[in-house]
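A protein chain is absent from this complex, but the other protein chains hold their places.
Then we have subunit A:
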């Protein structure tokens, strides 16, 4: 299981939890499980999210491995100017 921190405005769609547990080995599985378990998160996932794994921010990289003890934070889709 991986502990995933959600940003505040998403917590309403995960029973108010700040941290949710999902079974996932990589970025894609993480998003799939989050959407399956909490369908209310699907619109945000569809609009785009990044995932911070142990402090590094990843976008789109489905096969980025996630270890069970990794710090995982769901973040908005990150871009710049």
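Here is the rule we go by: a contact is a pair of C-beta atoms (placed from the backbone, for glycine too) under 8 Å apart; a residue touches a chain by one contact, two chains touch by 3 or more; residues count from 1.
FYI, contacts and distances are computed from a predicted model.
Enquirer: One chain of this complex is not shown here; going by its UniProt record, which of these names is it: "Phosphoribosylformylglycinamidine synthase subunit PurS", "3-isopropylmalate dehydratase small subunit", "Carbohydrate ABC transporter permease" or "Xanthine dehydrogenase family protein molybdopterin-binding subunit"?
Expert: From the listed options "Phosphoribosylformylglycinamidine synthase subunit PurS", "3-isopropylmalate dehydratase small subunit", "Carbohydrate ABC transporter permease" or "Xanthine dehydrogenase family protein molybdopterin-binding subunit", the omitted chain resolves to "Xanthine dehydrogenase family protein molybdopterin-binding subunit".
Enquirer: For the full complex, which residue in A:10, A:34 or A:66 touches the chain that was left out?
Expert: Hidden-chain contact among the options goes to A:10.
Enquirer: With the missing chain put back, which residues of subunit A would touch it? List them for me.
Expert: Residues touching the hidden chain, for subunit A, are 5, 7-10, 12-13, 18, 40, 43-44, 46-48, 52, 54-61, 64, 71, 73-81.
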